[in-house]
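Every protein chain but one is kept in place in this view of the complex.
Chains here go by letter, A and B, matching the order in which they are written, and residues are numbered from 1 within each.
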Amino acid sequence: MYRYDEFDAQFVRERVAQFRFQVERRLDGQLTEDEFKPLRLMNGLYLQLHAYMLRIAVPYGTLSARQLRRLAHIARKYDKGYGHFTTRQNIQFNWIKLVDVPDILAELADVEMHCLQTSGNCIRNVTADHFAGAAADEIEDPRPLAEIIRQWSTRHPEFSFLPRKFKIAVGASAHDRAALKFHDMAVEIVRNDAGETGYRVYAGGGMGRTPYVAHVVGEFVAREDILAFLEAVMRVYNQSGRRDNIYKARIKILVNALGIEETKKQVQREFEEIRAAGTLQLPKEELDRIDAYFAPPQFEALSDDEPHSLDPTFAHWLKQNVSKHRRPGYAIATISLKPIGGVPGDASDAQIDALADLMDEFGIAEIRVSHEQNLVLPHVRKKDLPAIHKRLKALGLATPNAGLVSDIIACPGLDYCDLANARSIPIAQDIATRFADLDRQHDIGELKIKISGCINACGHHHAGHIGILGVDKKGVEYYQLQLGGSGAEDASIGDIMGPGFTAQNIGPAVERVIDTYLKLRRDGERFLDTYRRVGMEPFKNMAYLEQMYAAH
Amino acid sequence: MAAPQPQVLTANRLRDGDVVYWNDGIWIEVFAKAQIFADKAGADAALAAAQAFVTDRIVVNPYLFPVREEEGRIRAVEEREIVRSEGPSVRRDLGKQATLESFDVSI
Partner (left out) sequence: MPLIKDGAFAEDAFVTVADDAALPTNGAIVSLARFRKEREALLARNAPLGVVLKPAESPEVLGEDVHRLSVIVFEFPVFRDGRAFSWARMLRERMKFDGEIRGAGHFLYDQIEFMKRTGFTAWDVPEGFTLELFNRALGEISNVYQPSADGKKTIGELRGGIAEARET
């Protein structure tokens, strides 16, 4: 993974001092809250329902054991002993004091971490496929490019006061595990017919009040031109994105208003000028230098035999949470942070420390955060899987539900978030508990439920096979269902079913929706496939069944 | 004309972000002890007085929210304020609900 050189290290140290000065000026009155707010947001510091929340950047979701230990330490020393892994591969702490933040930043800088640009109207954390470098189906590791984009976008003088936030993702596989098409901008590493590697650039995707699937704005951008192209897109957005209405300020609105042809035209004009100026060309030496950081670990020559264990639960976990690695004898292991009835995406300081120990013991140098709020061990020796499973079980981290109905994505919701209209975590807990039975979960198969507590859609509910949006109707929490969304390469926005359900009724409604799928499905169909084949009506009829009876 | 809904004045402490409530010119942590304003004039006057604490960098964003009486105690009308006064409903071991004396967890 990337290691800071003296420039990066100096940068974060100076950044800590800069933020310390900003906090001083706030506390001594030189800055009002209105002036301080954009500064603290640029450092990922929100004022939430109970306290300040600090969001720490985890570039493309990659962490070392040393960094994990520091995060556990921060959870203990400055928070209440746990952290939350987010849908943008970051980690956030919920009980932070403003006065502690400069010290926290200093402690993070020691382990090459920071909180810069995890909030605010700037370019945010660059996310990437959480199986990067390990997946059997990737063209190349997307993270060197993600790192290049990260550096280019850090304190970019032209793009730090955008109309609104800007999220970039990078992928390198036909199987889109990074939800590229729901990002403001995304880069897909592709190969053309001549076998050359280049970049397909998407823009204008997004969730929120008005979800959109991104359009292709650059079909095949040459490697050395990618930053010039991205800068061109950013410039068009910064100049022309709406600033009169925060709900209409994302690039997705601009792309839709201009139309894709005009968007491409404006981008092309900027791109040609920037490329001609030559200052953003990536020299090969720099590309090679960064590539070297992401060289795969020294793989051993190992048998590719499936591992066995006397533990009967191992087979479930192997089947569900272990994915194919590009290298024989190795595997990718997903650590579920969705224990039945638990808070999705949360991990305690003890769990985080134990994972660091586990990594050291089994020689795994990196761990990943997925945007589905789970953790991933990318390079695991197959023969180590039984022992690792045993350790994870003892930690409560071995729930074999990756991608199943109880692997729910939920934003913090009204239990934590100042923006929320409804609670989301209890709904996730309720649904997971209803489907606790593992056999039932396997029978249902792949089913991605995503829950958001407000229209900002941090739970990505538009991309859920079943999406749930919490709303406030005259002071009562209601939950709207959406069906048929997908964040993968077959990106689609879920269709809204109809009126919302109360907190008590949403769980049963989801059960009836899933029962409908089980009745109607054909061989091999996932929930998503059946929905796409039969449409909303059968599901809608069953979901509102109780209401129909109640009305009589 | 219906009686005005009683209100409570709240804010967050600048330094630690903690939720606080107004009681006769001081900021306290326990919702149950917050001052209740039966009429708009009293509430508005307190909100105006609270601005000094903003200027003095004690609190940020003071605002009024509606409450009602239920079985002899005050309760926030909005779920959001209930959560703010107690802590996360999914972690009853955290926040005010877990640490403050004379705290009455809502059921």
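One rule holds in what follows: a residue touches a chain if its C-beta (ideal position, glycine included) is under 8 Å from a C-beta of that chain, and two chains touch if they have at least 3 such contacts.
Treat the numbers as computed from the prediction; the structure is a model and nothing was measured.
One chain is not displayed; in the complete assembly it touches the shown chains A.
Within the whole complex, the absent chain has one touching residue among A:Gln48, A:Asn238 or A:Thr516, and that is A:Asn238. Residue in contact with the omitted chain (choice from A:Arg191, A:Arg289 or A:Lys319): A:Arg289. Here one chain is not drawn; of A:Cys115, A:Ala132 or A:Leu162, the residue touching it is A:Leu162.
Within the full complex, the residue among A:Pro38, A:Pro386 or A:Pro538 touching the omitted chain is A:Pro38. Not every partner is drawn; the one left out touches chain A at residues 5, 7-8, 10-11, 14-15, 17-18, 21-22, 35, 38-39, 121, 151-162, 235, 238-239, 243, 273, 277, 279-280, 283, 285-286, 289.
Throughout what follows, only the chains that are shown with their structure count from here on.
If each chain is reduced to the centroid of its CA atoms, chain A and chain B end up 34 Å from each other.
Against chain A, the residues of chain B that register as touching in their complex are 12, 14-19, 54-55, 57, 60-61, 77-80, 83-84, 87-91, 94-95.
Every residue of chain A that touches chain B in the complex is listed here, in rising order: 26-29, 33, 47-52, 80, 95-99, 343, 414-416, 420, 422-423, 425-426, 429, 472, 475, 477.
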